[in-house]
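Here it is: the structure, laid out below.
Right, chain A next:
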Amino acid sequence: MGEPVIQTDKLTRRFGDFVAVDALTFAVGRGEIFGFLGANGAGKTTAIRMLTGLLTPSTGSASVAGFDLYTESEKVKRNIGYMSQRFSLYDDLTVKENIRFFAGIYGLSDTAIKEKSAKLLKKLDLQHAANARLRSLPLGWKQKLAFSVAILHEPKIVFLDEPTGGVDPVTRRRFWDMIYEASERGITVFVTTHYMDEAEYCDRISIMVDGRVAALDTPEALKRQYRAESMNEVFLHLARAKPEAG
Partner candidate 1 sequence: MKAEKQAVQLFALAKRFGKVEALQEMTLSVGEGELFGFIGADGAGKTTLLRILATLLLPGGGRAEVLGLDVVASYRDIRRRIGYMPGRFSLYQDLTVEENLRFFATIFGTTIAENYDLIRDIYIQLEPFKERRAGKLSGGMKQKLALCCALVHRPELLLLDEPTTGVDAVSRAEFWQMLGRLKEQGITTLVSTPYMDEAALCDRIAFMQEGRLLAVETPDAITTLFRKPLFAIRARQTWPLITWLRSTPDAHSVYAFGRAVHYTDNRLSASRDELLLSLQRQGFTDVEVQQIKPGIEDTFMALMEPERGERHG
Partner candidate 2 sequence: MNSFRGFLRKEFLHIFRDRRTAVILFGMPLIQLLIFGFAIRNEIQDVKLGVYDKSRDAVTRAIISKFASSGYFILSREVHSEREIEEAFSSGSITEVLVFEPDFARRLQRDGRGEVQVITDGSNPNLSRIVSGYTAAVLHDYQESAVPGGGREAGVVAVPLMLFNPELKSVDLFVPGLMALILMLVSALMTSISITREKESGTMEVLLVSSLRPAQIIIGKVVPYFLLSFINVVTIIAVASLVFGVPCRGSLLLLLLESLLFIVTALSLGIFISSVTASQQVAMMIALAGLLLPTILLSGFIFPVASMPLPLRMISNIIPARWYLIIVRGIMLKGAGFSYIWKETLVLVAMSTVLMAASVKKFKIRLQ
């Protein structure tokens, strides 16, 4: 696996009596594409919020990008990237302004920003749209841009929360091309998705059920273990074991 970039030990978060995340223990290696699956309400969002330093754990310990989640959450934030379907870029700013703004947040210098945005626009083939409002771009492009911006500052890990919703299968695969590339460059990719075929693109997968990790392995091994044809079957088998409690 290489050196772990995320390492958690019995990480737990309670809300009142409700245990949203229960003793989460796992490690994710450098450059790994790690699929983080679970039904709605299984605790995925809470777990991601803790790992990105947005929510303090109740008990347990974890280090992300080599920093302690409790004492160095600011450093954690500086060394990760984050993109979600719900929040990524500003619709009313232009492509260029978006890049500038997010690069600025992560503390890149003006010259670095200039250089990087030019490179990025070229790579995404977006030069002609650099001054277009983001709103006018097709969703697929927005997603690619959001991902590129999330890794502009070369973070050790990028968290992707359902990054590919609503696009056609070809565009979805183009997006995964970018994930593979990032992983080749040594960036760890931590991704959640409702598309079970995407789960199979991951190096390893964890499936959360009711706040616990019910399974964690490579897609191949999981399919073998549950004698399933596809990840969808594995997922249904595990997540259905307990009736959903609303």
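Inclusion criterion for the candidates: all candidates are chains of the complex that A comes from, given by their letters.
As a working rule, a residue touches a chain if its C-beta (ideal position, glycine included) is under 8 Å from a C-beta of that chain, and two chains touch if they have at least 3 such contacts; residues count from 1.
Because the structure is predicted, anything quoted here is derived from the model rather than measured.
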item: Options 1 or 2: the chain contacting chain A in this complex; value: 1
item: Partner candidate 1, residues of chain A touching it in the complex; value: 38-42, 137-144, 162, 165-171, 173-174, 176-177, 180-181, 183-184, 194-197, 200-201, 219-220, 230-232, 235-236, 239-240, 244, 246
